[in-house]
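Inspection log for the structure reproduced underneath, given as structure tokens.
The complex appears here without one of its protein chains, the remainder shown in place.
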Amino acid sequence: MTAMATDRGTVPLLAVRGLAVDYVADGGVRRALDGVDLDVMPGTTVALVGTSGSGKTTLLHAVLGLLAADARRVAGSIDFAGEELTALDAETRRQQRWTRVGTVLQASANAFNPLLTLSQHALETVAAHRARRSRRAVRADYAEQCRAVGLPADVIDRYPHQLSGGMRQRAAIALALLGEPQLLIADEPTSGVDVVIQHHLLSTLAHIQRDMGLTVLLAAHDLAAVAAIADEVAVLGDGRVVERGAMADVLQAPEHPATQALVAAARSAATPPRQRHDTVAASRPGRSVLEVVSVTRRFARPRQGWRAVPPLHAVDDVSLTLESGACLAVVGESGGGKTTLGRLIAGLEVADAGSVRHLEARGDGDASRGRMRRHRRLGSVQMVFQDPFGALDPRQRVIDAVVEPLHVRRSGELQDRQARAHAMLVRVGLNPSLADRWPHQLSGGQRQRVAIARALIADPAVVVADEPTSMLDAPASLEIIDLLGALARDHGLAVLLITHDLALARRICDRIAVLDAGRIVELAPADQLFSAPRHPATRTLLAALPTLGGRPSAHAD
Amino acid sequence: MGAGPASADVTRGCVMNPRVSADLWRGRWVAFSRDRLAVSGVAIIVAFALGALLHPLLLATVWDPAIYHPVTGNDPQPVARTVVDTITDRDTQIDVARARLRHDPQAQIGDVLDVPRQPAPPSLTHPLGTDPRGRDVLSQLLFGARTAFALGAVAAVTTVVLGTGLAAVAAVRGGWLAALLLRLADYVLLLPAIPFVIFASAIVDVSIIALGVVLGITSGLGPTAIVLHAQARTIVVQPFVDAARLAGGGTWPVVRRHVMPHLAPVALLSMMTTVALAIGAEAILSLFGLVETSMSWGVMLGVADAGGYFADGIAAWWLLVPAGGAVTLLAGASYLVGRGFDTLVDPRLRSVAVER
Partner (left out) sequence: MWRTICVRLVQMALVLWLLATTVFVVIRLAPGDPTLHLALDPSLPPAARQLQVERMGLDLPLWGQYVTYLGGLVTGDLGVSMHEYPREVTDIIAERLPRTVALVVVATVAAFALGVVVGRWTAWRRDSHADRTVTGLLVFAATAFPPWVAYLMIWVFAYELGWLPSGRFLTPEVWRDAPVTVSSVFLALGATAALVAVGAVVAALARARELATPRAVVVISVTLVAGVLGVWAMHPARHFAADLLWHAMLPTVTLTLLTLGPAALLMRSAMVTTTNTDTVLYARARGLGERLVRNRHAARLALPPVIAAFALNLAGVVTGSLVFERVFSWPGLGTTFVDAAVAGDAPLASGIIVTYGVVLVGMHLLLEGAQWALDPRLRTSRVAAS
């Protein structure tokens, strides 16, 4: 390590000192960055970690010179390769972008212009910096870079919407590399893609960094994801760098509370606790409450000209049983039919074949449209949705959202309903004083708790949780998962957890089903699945689990 | 508002500081009231509404209906004028041909006639002058506001009631019914609206109410239904609607509690646009005498046009400016208010502190 550090030099490529940025909105001023110090040594990867809203994006934009119109740099300096960036004029800074500082935006962002092909993006970028390059040369170079990041060369004539999210990120990395930058800035490059693709993308980035001796500044909200590829880490909290140091040291001995929370979340993601579910499974043998028998759901696909395209089997002949007091996880890559299965069980979709049997209710039988409606009216299956922002009607206060199922079902006395709703808020760990808040005044984790409270108040036998944590910070998502586990344990609820993250599934679930292309390819107790995976799809998911061992690949050479 | 990433930061800011926006609707109102153009639009509409309400009061109290009635009133205001061959002074002379035709067949050059002054320029008795038939322009203007409001209201209500119903049903039910309803909206959109109204009114007599209904259907319904349907579709797929369906109850409570409230701002926007369209259309039709309206701003302009006063430019400005200005102002105010709603409806334009 020390030898490499001298190799890389002791003068930082990027040095930020005392940077403070304000946002001016509606007459008020909000400080987004408050005296940030950051050093990025040449040839290293530095992870910038923090929860959403900690100022990561603002910091990266300040380095790029692309602060939003309502943002003001009020203090501080940004030194890049010996030049003071804040003193440069706009044109010089423009020329630096791409040629010296490459950028990769968030995967969920629509960064590419949907009206242009990838090669047109490359051509316009090259044309903005180097006048004398032929079309053909630029196209050939870009195709070469695409190959280097693992894309087929013919991808450059595609439009962005024709690529998957992971492929678009690779194309963006290739486009950044085309400019031969000294520094590559990546702002949460894997947010919004599933774990397997995240794993592949980050290892590609690590390879390129090593091969080209690139310097990378990588923002992330999830320490586990970047732990393996970053040399150093800077933890941002409320606009300040609260801790920084070598990745291994920070993982070993986090000092600041914010860092400790991030590290704890990362640890449990990498090595889930294994003693817990044994006790649960032993103490309470569940009874079967819901049975899914050979359910199939097809979606018609648009015709190609006159030819009909065979329908997509989103869910294909799936059978499983849910038991009270236990969690069953359905894991798989995105597009594997997990969400459709959850909606079928909840009665929000109608199956083309097969049945969903409610073993404790009268309305069991085939999953036809009429029966679906009746099931919904019974409320025996409730759902917790992925998007905490869309899960609550923005025009309903918290208490109104929670009490609504009682009103609709005319359950209990009017005064009693409010009291029950308050009690339910307490049960999901919310302060009852939040009852009169509007959804937009809550954090993502709080919203998911409200959604859980609303699901539970209908007194369901089954709760389907569809990726309930994928849009939350790492610490918040652990809390939500643990809450679901506790509710299953303490209230005899059957929980179906839909996720792409095996570590989360293992934390609370006794059994795990792996869904691939609409079929259940493996259904096994959690321990068995981890220790002896049988199907390749399971092995892929396991390989994508983050490791917290610092940076093995960097040590290898 | 800042770029996308910055707004994520601000969302967090809201969480930290609940006082930023205690109430969603109050937040919206604050944003709306900050839009100076929209607020001036509201002010203009309120001013016209007050004028429309004032008119019957004035006729009942200080204004003698025989003089001030917008349609049948007449104030001759005789002025002595010399009959001449070519006019050198408009105020004291009259052209011999015109004198013989309109006042006295035996008139000779050099005679002095008592000629009614029509149109008369503004005076104390007629603050906006009189029209070519001696009727008070201010009275007509205020009465015209009534016509405009009646027409706009009928057209807007027609559009919005039909459009919202059509859109909500199509979005929630889906299937063949949605396809049929949407094709219907397409058809209405493809109807040549104004020619159709002219054609219909040339054959059947069209009252102001019927005209409102027809304009509401032909010019408002198509776009309103399509826009509202698109909006309803984005709401129907939200998880909170699924959650409401899982809570039990039928389709209607879900539509009423969770879909309709979200359509309201867009519906208001459509209403305001339809009002502007209807007022403009009526004015054009009346101006050319293509529909039968007793008195409206369009009729006022039509009377001026028939008398050839448009070619005089500003010479007879009181015939052109009040009526034309009123149409422009009220239609424009409706447009501005609608645009203000639009700013609130489109979350990307909304001030960041108000909502996510």
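Letters A and B name the chains as they come in the text, with residue numbers starting at 1 for each one.
Everything that follows uses one rule, which is that a contact is a pair of C-beta atoms (placed from the backbone, for glycine too) under 8 Å apart; a residue touches a chain by one contact, two chains touch by 3 or more.
None of the values given here were measured: they were computed from a predicted structure.
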Can you say which of A:R94, A:H313 or A:R519 touches the chain missing from this structure? A:R94
With the missing chain put back, which residues of chain A would touch it? List them for me. 64, 66, 94-99, 103, 105-106, 109-117, 121, 123-125, 127-129, 152, 155, 159, 161-164, 166-167, 172, 175, 179, 303-306
Note that chain B touches the chain not displayed via residues 1-5, 37, 183, 186-187, 190-196, 198-200, 202-204, 276, 280, 283-284, 287-288, 290, 301, 310-311, 313-314, 320, 324, 327-328, 331-332, 335-336, 342, 346, 348-349
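Going forward, only the chains that are shown with their structure count from here on.
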Intercentroid distance (Cα basis), chain B paired with chain A, Å: 50
Interface with chain A, chain B side, in the complex: residues 1-6, 8-15, 18, 21, 23-24, 238-240, 242-250, 253, 257-258, 261-262, 351-353, 355-356
Residue set of chain A touching chain B in the complex reads 23, 25-26, 28, 30, 32, 52-53, 55, 57-58, 61, 68-71, 106, 109, 187, 343, 346-348, 373, 376-379, 381-383, 385-387, 389-395, 401, 404-405, 408-409, 437-438, 440-443, 451, 454-455, 458
